[in-house]
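With one protein chain removed, the remaining protein chains of the complex are shown where they sit.
Showing chain A:
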Amino acid sequence: MKQFWKSMLRSPSGVIGLIILLFAIAVAVFGPMLFPNSPWRMVQRPFLPPFTLSTVPLGTDALGRDVFAGMIFGARVSLLVGLISTLVALIVGVPIGAMAGYFGGNVDDALMRFTEFFQTIPSFALAIVLVAILQPSIYSIVASIAVVSWPPVARLVRGEVLSLRTREYVQAAVVTGQSNTWIILREILPNALSPVIVLASLMVATAILLESSLSFLGLGDPNLISWGYMVGAGRTVIRQAWWITVFPGVAILISVLGLNLIGEGLNDALNPRLSREGR
């Protein structure tokens, strides 16, 4: 573990990514406590440009709502949706991939055809359809993002398991008569985890983008503010009021960038094949 942090902190992109992520999390957790005003409240005249009033530093939107408050509350929704939907996708994808890779044969065939069934449908289109059918709410959004994001996890885990399956220590475990569950959980998965972690960090970024895209299209939870919603609502007035769209857009950009940098850092830190100093 110590080794991991050491190499993680040695990669500059990982450090920058971590700083961005920690900052975003801090905003999401503590921001609403510091700025308790609802982001839906109409506080000032509409279309107030940014940096004119200290009470609404980033200006107001078409209804006179505080863009800054929207950014802070939006961080909560965007990060939460990103993390939870990734978690759900992992919970679905990892076991499916592990079982397919470990058991092989018919089980593999069945599970992979099932996975491909989801992969053949363009993921964003599927997400739109699911949210539209289930009615937009935070739950349906998380669910639909999870549904479209688990297949790559399953395929990745399957590949890893397939290669680990033939290693001596796994075969030794089989010979000593340990149960399949035990072997998968204790022998194979821990060793297959590194690429999954890297993938997961990128999936959080993708999920944030997906949620933003859905909200942008008006399929967000109407009771929660999110960055994508703000961009979508401000898009149509971008020629009159750039700030409504630009600030949340930048927030999306930076947090997605941060997560990608973390992914890169993780990749460096976890990949044993990359030569590191001191090895």
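Just so we're on the same page, a residue touches a chain if its C-beta (ideal position, glycine included) is under 8 Å from a C-beta of that chain, and two chains touch if they have at least 3 such contacts; residues count from 1.
In this text, contacts and distances are computed from a predicted model.
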For the chain omitted from this view, which of "histidine kinase", "GntR family transcriptional regulator", "Acyl-CoA dehydrogenase" or "Peptide ABC transporter substrate-binding protein" is its UniProt protein name?
-> "Peptide ABC transporter substrate-binding protein"
With respect to the chain omitted from the figure, which of A:Val29, A:Leu63 or A:Ala110 is a touching residue?
-> A:Leu63
Given A:Thr55, A:Ser179 or A:Gln240, the correct residue touching the omitted chain is A:Gln240
Sole touch to the unshown chain from A:Val15, A:Ala132, A:Leu162 or A:Leu270: residue A:Ala132
It is residues of chain A that touch the chain not shown, namely 38, 40-42, 46, 62-64, 132, 135-137, 218-219, 221-223, 233, 236-237, 239-240
